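Below is one structure, written out as structure tokens; the observations come after it.
A single protein chain has been omitted from the complex, and every remaining protein chain is retained in its original position.
As written, the chain order gives the labels A, B and C, with residue 1 at the start of each chain.
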């Protein structure tokens, strides 16, 4: 099973004819993902890799192929429109890989999708993968994943791969891995995915990778404390990052000292999470946690 | 009981120091309505009629008086702000009497309140009344009402009074009367109020007064057919209105012939409503309906 | 509020929507000169606040300045009757003299507020130049409706979809998209209740041009559009309707002899229905509105009395936000000032009804009081006219 995506996921790639879009669409297909359509306005009627039909609009793609998820590689000036187009076409799940969308555009996009039947992962995220279902929808290197029963959850792209790499090296497989994205405004946060992992019968435990800045890790800690029933180990990176570089006064005021790694780790520890001491210890900390709960020999 | 308002309703009047606001606030108080606060920016700290404190903001009024409904008499340029202010302050029910709010302002206000925990009645409406609870929140003449078990529902102000007057003259009392307003964009429509009447144990039957234009009566007919369990009689006025005066082509296209009285009456008849032949027959038609169902001797 | 085609095209130009080169004239000589300037040929278009001009002689293609002069002679000063004006027609004081267009394709585009969606919608059709209501009735599948989110505005994917629905090819797609986006800005910035281009044409050399232009403005928004208010042309409005509009009274002139004074649009419609059902014919629809003063009521009564068709007056006031005493005062004021003897049937109920009836009863006017709608209609019928 896993969360959000599985064998039944029919993926549409917006921006499939672009440099990144085409490379990663191919990689997803090679992994086993069921990519059923591409969309590039003006390129409708062509075929991608001789097997995936390209359409001018998401509406047409959905009508012809019953796509039920969209993966977006469209450049920043056009990505907000791409998200809204898939939402308008009734696509229930969108992963937007695009990095560099202006923040105020995402303010508006968030309002647009807010009460519509859609979940947005990202933007500025690596996407998500369900190794057991051979379903990779994003830019993560597929080969490092191993089917299994640990959920992985992160704000960062490459750091998610790091986490997965360490787990796989120890023979610990993943049920699903979700990179929620690093931008100030994203569609899905830690709490949303934690709730999905909690409800997923194929997930035994979770590894969560947080960062300095914002309050999402604290929100996750509060959720873990009151609503989360599974073992979880957590890392917060950025403890050695310089304090100087930030968004000016007002940004600092809103989050204040709660944005620091120390504060976040304290909250997560208090919530019962196993704390991962350094980024090199993701796999070993998870291993120990699983062993102590009898989930691993 | 009745719908939406009763003895527990604590009313705040926005625009209480204006000409209309003060007149109708007094009339509501005389009827028995529990008016607990007024709001007029710049007039905070004064008293209305020596008993109702006036505040500069809804926020302060709610904090001081626990008002749980707002009645708005603010002029059109400021009424959208007044609606949003009460929504922001957590008021769960708003009746906006103001007539002449620009339509595009209401487009935005509707989006603002849409997914917030608030119900807006109006704008451009007479308000609502629960005669049994001695609770009149609006501009209707209180004296014509009689406590009873028929719900009255209308797009029009004075035509609601006409309906009530005819019912009362025949000794048929009202559980609640709701005027939803005549503007193109209103907060609460027929279907919303029909659902409330259907669930209200103190309402035996409903009298609904529709008009030409739009599709709200057709929506009501569809709802009545599938979801409404009580007897209902319905009038649609405007069958003799001249066809020439309307909002130009595009307006006509959207609703087409379905906006006519004939079309609406056919839909309501098909849904099982007792049709009221002319505006003079509201009372007698309701009387007959109630008798035939054994709800009146 | 309606405005003229040439005014709507002024607004379009400000937003970058291409319109044909044109000159507004008010004499045949000017029409001739303007046609000369267009290169000797022109389209002469009567400027009235109603559609259907083409079928009714209000739009003429001319092949010479002299022909334009003759056409202008015919139109100017006349009352043009179209299917939308009613039998009295609309006076033609101004003409728009435009260059000829090379039409390859005629489209329909409009924006309005949709009650169902509770927001703006854009309507497009490939059947431009036609009576769009006929298209809606006969070929509804040929009209496509796109709801617009007020926060996002018309989004690029929507514009692309609309361009597709209009069947346009790549050559004009980008220009057409610009026009659609500009049209949405026109609609929002100016608080329009309708913006319509019928036809929007594609020319032989693939330009996108608004051949016609129709804009209705939201009267309720005029407090923030002082500039647009100046576009009003009261010569295009029924004199009594214009007078009423100035006083914020909803008034529509009808054919009968029963002047109607009512408060509330719903009750006013109901009053027409009951009067008609009783066999009498209303002379007008009149909703005096809620927050009325004696002066406003008096003005409303004077508008009714100044209609030469009116032989009897039916007052139907259900006091709410308008109190019966204020209505009574206003009626007496109007009768006293005009010295009118036209008989009244008065039906009053609601707030301050006792005071209202007393004022009328004490006034010395010819008043019959009625308690119900039926009684009122019957009483009107019994007045000899």
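Convention: a residue touches a chain if its C-beta (ideal position, glycine included) is under 8 Å from a C-beta of that chain, and two chains touch if they have at least 3 such contacts.
Just so it is clear, the model here is predicted, and its values are computed rather than measured.
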Original post:
So which of the visible chains would the left-out chain be touching?
Top reply: A, B, C
Original post:
For the full complex, which residue in A:22, A:130 or A:215 touches the chain that was left out?
Top reply: A:215
**OP:** Decide which residue listed in A:27, A:195 or A:295 touches the omitted chain of the complex.
**Re:** A:27
**OP:** Could you tell which one of A:8, A:104, A:227 or A:292 touches the chain left off the display?
**Re:** A:104
Original post:
Of the listed residues A:32, A:77 or A:272, which contacts the missing chain in the full complex?
Top reply: A:77
Original post:
If the missing chain were put back, which residues of chain C would it touch?
Top reply: 150-151
Subject >> chain A residues touching the omitted chain (full complex) >> reply: 19-20, 23-24, 27, 76-77, 97, 99-105, 107-108, 110-111, 126, 139-141, 143-144, 154-162, 165-166, 169, 182, 184-185, 209, 211-212, 214-216, 237-242, 244-245, 247-257, 278-280
Subject >> Footprint left on chain B by the chain that the document does not show >> reply: 41-42, 56-59, 78, 81-82, 84-85, 88, 108, 111-112
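Criterion: only the chains that are shown with their structure count from here on.
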Original post:
Relative to the centroid of every protein C-alpha atom displayed, which chain's own C-alpha centroid is closest?
Top reply: B
Original post:
Taking each chain's centre as the mean of its CA atoms, how far is chain B from chain C in angstrom?
Top reply: 28
**OP:** Give, as an integer number of Å, the spacing between the C-alpha centres of chain C and chain A.
**Re:** 54
**OP:** Quick one: report the Å distance separating chain A from chain B, using the average Cα coordinate of each chain.
**Re:** 47
**OP:** Spell out, as numbers or ranges, the residues of chain B touching 2 or more other chains.
**Re:** none
Original post:
So which stretches of chain C touch two or more other chains?
Top reply: 151
